[in-house]
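Only one protein chain is missing; all other protein chains are in place.
And now, chain A:
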């Protein structure tokens, strides 16, 4: 880390910006070149240097123009902080072990109560302790129910996001038969079913799949007419980003749609689907194929012994200087900005969450997000 090349660069030219950094009770002031802020690591080192806390892990936050305390922990939000600072960049530093995560977020600095929220949802913030939301650096894509708006109610499309977790997928499938409504009446057709969930596996811990759920599609490809071995191979081939459409054996926990749902896609609910549960929508858009696979290429004789695991965080990139890694984070990729991902949960203004009160605890534990 080339931490101090910018240290003390406090010339009086127009391009500089004043920084006021607070750690505990101490303040430090220095300046940065606004046009060339450098990398977050360099800034982080600079802060440790000016506060003389070189070996202390700290959380860095800043006050944005609305007065919200927002974190700085990667290049993106660092640059955002620099570019929006006007005229002064106010930095707040906390020791990691003492950090109060709840301090971050909307309205946290200007302690202004939102009266309306409290009237509408009297129990939301009072009875329960504040929902702990981890730092954006800990965010990763997680398993979820998707495409609720385009699927019949009796079906559920589940994304098991294996990337970055050590948990096994942890389920088994079997052959079976299901009854279908056809123009000739009821007909027994062969199908593929979930036969077992491994305790502690991803499938079980998400709570989104259950034994005897019928598998209808794997990553948008219908499984009807395919053998158990074929479906097994398809699932394993897609194991890094597995999207299974099932007809749950237990139909009581289905998401009940209504037109008041929030979220971008929730408005497009097509009620005509409700009448035809047999109808399967044409496959979900197979999204951003490349996000799940980036082969590691080691050029020349660089570190041949061990291929480092590709983990999407900034520290590991540095250790892989000889490895070309290209993470194209699409809509599945890790979520770069905290505002977006925090919104549905922190504001919590949808009715869906109330109807699923029993599920909520589960969801919190496993970081499952239902996007609508």
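Everything that follows uses one rule, which is that a residue touches a chain if its C-beta (ideal position, glycine included) is under 8 Å from a C-beta of that chain, and two chains touch if they have at least 3 such contacts; residues count from 1.
Criterion: contacts and distances are computed from a predicted model.
Student: With one chain of the assembly withheld, which option in "Multifunctional methyltransferase subunit TRM112-like protein", "Transcription factor bHLH78 isoform X1", "LLGL scribble cell polarity complex component 2" or "A-type voltage-gated potassium channel KCND1" matches that chain's UniProt protein name?
Tutor: This omitted chain is identified in its UniProt record as "LLGL scribble cell polarity complex component 2".
Student: Thinking of the whole complex, not just what is shown, which of A:32, A:46, A:208 or A:231 touches the missing chain?
Tutor: Counting the whole complex, the residue in contact with the absent chain is A:231.
Student: Using the touch definition from the top, which of A:56, A:88, A:179 or A:297 touches the missing chain?
Tutor: A:297
Student: Considering the whole complex rather than only what is displayed, give the residues of chain A touching the chain that is not shown.
Tutor: Within chain A, the residues touching the omitted chain are 162, 168-177, 190, 195-196, 203, 219-221, 223, 226-240, 242, 286, 289-290, 292-301, 304, 307, 310, 324, 326.
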